[in-house]
Structures are given as C-alpha cells and as structure tokens.
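Removed from the display is one protein chain of the complex; every other protein chain stays in position.
On to chain A.
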Amino acid sequence: MNISVSPGACAAPVLKERGQREVFCGLTGIIWLHRRMQDAFFLVVGSRTCAHLLQSAAGVMIFAEPRFATAIIGERDLAGRADLDDELDRVVGRLLARRPEIKLLFLVGSCPSEVIKLDLGRAAARLSRVNEAGVRVLAYSGSGIETTFTEGEDACLAALVPEMPDTAPGAPASLLVVGALPDTVEAQFRSLLSQAGIDRIDFLPQRRLAELASVGPRTRILLAQPFLAATAKALEERGARRIPAPFPIGIEGTTLWLEAACRAFGIDPAIVSKLAEAPKARAAAALERARSALAGRSVFFFPDSQLEIPLARFLAREMSMRLVEVGTPYLHRQHLAEELAMLPPVQISEGQDVDLQLDRCHAARPDLVVCGLGLANPLEAAGIATKWSIELLFSPIHGYEQAADLANLFVRPLARRAMLEV
C-alpha cells in the first residue's frame, strides 16, 4: 500500500493544556487486564474512592467474583507506617487463602497510598518471599497522580518485564507483540505473522504467569497499543528493539503494522500482504458501507486513552472524516511518529482544560464527538452526537476483521440520531 505522507500534522504545533482533566486514572486498566491475565489478582491499596471508581467503571462485572479488589485504607492505618505493613500482610493472607488459584498478585498503588509514601514495591518483595502459596507478588502504580486511564496497563506490563526470563543464548530471533488484545485478535495476528514466516511469536501479557515470554537482545517488539511507553522502555533495557510502525487500526494501519514486522525479520512484506488479501477485501467491502455514513462528517476527540491519534488517522484516511481537534492525554512522539506522519493537518491537543476544550467543541459544532461518559450525555443534550470512548478499550477493534466493527461504533450514534423521530 502506498502511503502519501502529508507534511502538515507532524509539524503542527501541539496545543498543550493543563487544567481540569475529565479522565479516568490508571486503576481502570484493571478491568480489562484481569480478564486477560487469568491467574492474576489485582489488589488496589487505596481509599473508598478507589473501590467506588472500580465498581462504577466495572459495571456488572463486579458481581462475577472478579479478580480484583481494594484494600481500603482506614483512619487507623494512617496513624503509623508499621501498622500498615501488618495490615497489608493480613489482607493479602486472607485474600490468597480465599483464592488458591491465584499465581500472581499485583499490589496496585493509588493516590492515597502514594501520598502517604507506602512502599508497595518493598511490600511486594516481602510478600513474595513470605507467602506460603508461592504466589508472585508485584507492584505498580495505577494512581491518578501518576497515570491516566490506559497508562495503568503500561505500568502493569512494565512491572511484568523484570519477570520475563532471559532468552537462551543462541535462541532464534523472536517477535514480541505488546499490549492486551482480545483472544480473537491475537489469534488473527499470530496466524498471519506465522504464515508469513516469523517462527517465534510471543504476546505480552500472557494468560498465565508461567507462560510469560522470554526477552533478550534478539527480541523485536511490536507495539499493538500506543500507550505503552514505560513497557517499551523496560523491554529496551533488556536489549529488545522496537519495530517502528503505525498501530494496527483500520486496513491501512494493520497492513503497515504487519509489513513492518515482516521487514524486521527480513521477510518480504509482500508475502504478508498477499496472505492478507482475503481479510483485506472483506474489510474493504464492509468499510465501504460505513464510509457512506461517515464521509465528510467532522469529528472531535477529547483526550482519554492515547488511542485518539491512530483512530483519527483511520477515520480521516479510510472513512474520509474531517478532523476538528484530536485530544490525547499524552503524546509519545517517538512511538507515534509513523501515525503523525500519516495524520492530515489538524489541531492536536495534549493534556486538558476541560472547560476550555468544551468551549472549543461547542464553537466548532462537530458532527461527532468522541469522549468519556461524564461528558457524553451533556453533549448529546446540547445536540451533538457522541461516541463514548471507553467502549474502544473493551471492544475488539484492531486488525482487519474488526475494522468494520470499529467503523460501526462511530456510525451507530449518527445513524441513531437520524432514525429517531422524537
């Protein structure tokens, strides 16, 4: 596929804003991560607010005995530090006794635990040594003061990197695909890449701790998500090298992503393109219908997950939408270099001052706004169609077979507005 690199976007000044941010904290990542890592348990050490956030974001999932919980810090715990360690030991002991199937326990730091400087890393090391069940205990921060929404996944995966074994000397080069993907998407990517001739393909995270891939200087990493800065850095420190590529969103993104992987392994990228002909044709046909609904419509992204730039690139280039503003909570220029080169000229904003951004949004009157659930209904009530963004993290959207599903997530709110007569 030919890429016409537009010169505009990359060079455009990014609007950096600080102010009220209408975003989730990194704790939210637990909700999809725990589904992915099946022998892991996520214990947030935090306040009642943290527990309330998790149950608000997890919806009905909370009733299925999920593998996450909150150790709520009480007034007594704030009195002295030593007491907190004992309390944590007691809570973890009770938890592990109740859930014997757990092999990996994450202690997840929160704003309160970080402000009182509770050293969860040290606690994790101690608990790893002392627990009788042999459960590995790790720590990372999902706090709002450190992480925004998907950065929770990044922090979690980065904490897993030191657990990955070293690649055996003389082992063949391997591809490590990084970022939690739904099973179906993972299977599709694995199938295409292995048919193209990449022998060793691993994914991070894996379903079980024991299946954790090895890493070393012959590991090439391919990011499946744009929000994995710390994980990539930790892997690079182990000698792995990142394959620069846009993200596998839409036909174009998926093709370039697969081709970049092949190229890194000295495989002719035409091979993977040839293998992907059937799914590409299917996706193209399905996207044609969505394009007729989206073409020419304008879209405004509020910052949320860091997926905004790849999504905007897809909507602009493959769906012919007009971009008004693309907000992202954090812009990792290096990981997004290929995306930025493909993005049509548009105002990118990093960070947020939500009141000012809402002013801009209302002034622009876009046809569609991608935003969080706190903003969606108020915008709808003001006559602006919205697509709530958290669904983009919970639904399979990557790869060829999911491209039309992704496009339809944006079609549906517009189609619905057109249908309703009341």
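The rule is short, and it goes like this: a contact is a pair of C-beta atoms (placed from the backbone, for glycine too) under 8 Å apart; a residue touches a chain by one contact, two chains touch by 3 or more; residues count from 1.
Definition applied: contacts and distances are computed from a predicted model.
With the options "2,3-dehydroadipyl-CoA hydratase", "Carbon-monoxide dehydrogenase small subunit", "Light-independent protochlorophyllide reductase subunit B" or "ABC transporter permease subunit" in hand, the undepicted chain maps to the protein name "Light-independent protochlorophyllide reductase subunit B" (source: UniProt). Checked against the full complex, the candidates A:V130, A:I145 or A:A270 give a single residue touching the omitted chain, namely A:I145.
Residues touching the missing chain, restricted to chain A, are 19-28, 45, 47-49, 51-53, 55-57, 60, 62-63, 65-66, 68-75, 77-78, 84, 87-88, 90-91, 94-95, 111-112, 114-116, 143-146, 148, 355, 372-378, 380-381 (touch as defined at the top).
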